[in-house]
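Of the protein chains in this complex, one is absent; all others appear in place.
Up next, chain A:
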């Protein structure tokens, strides 16, 4: 094997960017086909291809880092920058929806009754399930920090327990939110209130599911001895993402649920 004279990672040629791009093409055109011709086949196939791509691409990254030792300190620094930039882009994504909410709620039009919440809308009580959801996510922030310290201190069993607890709290949040969606006295079709509420909280819920999945992968890796006390960036990335999801919820809670009610 040729030995490199630098600490950087020259990646093997990979088919996954191509399959991922085709999956994106299938999903977007599939969405258009669904809207106009009522068939979900193309979109479903695109989703399957996307899942196959994600599984194999991330499996390869784990192989490159944990089994082949390619994630040297400079490489890890690059991965850290990458994750930070990605989370920053997600912050801007949510900023757009908060902009939409404040645009409509700070100056409610006469069509809404000149007030916020608009006439006819019964908002959810912010001190019931939404407050519980806030407590659940804040607690999960504590448990994920506990998991991090456990990993750094080599406490295998505690790391597994605290990480599992974090995931359970995430699932509990999702279940509670799903129940709230079902029981809500308003829908997404109920004017700009419904639109801003369900699009902002809906995308947040999707991010909770993504974050929980990321943490679950970390749990499996922790059980399989992938993480060492010095090197566990996959977990750190998942923890950063989880804290971001938590902070977005706090903004949602204060703005939409509390101030907006």
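FYI, a contact is a pair of C-beta atoms (placed from the backbone, for glycine too) under 8 Å apart; a residue touches a chain by one contact, two chains touch by 3 or more; residues count from 1.
The rule we apply is simple: contacts and distances are computed from a predicted model.
This figure omits one chain of the complex; the name its UniProt record holds, of "aspartate transaminase", "Integrator complex subunit 9", "Large ribosomal subunit protein mL37" or "Cytochrome c oxidase subunit 7A2, mitochondrial", is "Cytochrome c oxidase subunit 7A2, mitochondrial". Note on the undisplayed chain: of the listed residues A:64, A:90 or A:155, the one touching it is A:64.
When the missing chain is restored to the complex, the residue among A:16, A:146, A:173 or A:214 that touches it is A:16. On the side of chain A, touch with the chain left out of the figure occurs at residues 1, 12-16, 18-19, 22-23, 25-26, 29, 42, 45-46, 48-49, 52-53, 56, 60, 63-64, 66-69, 223-226.
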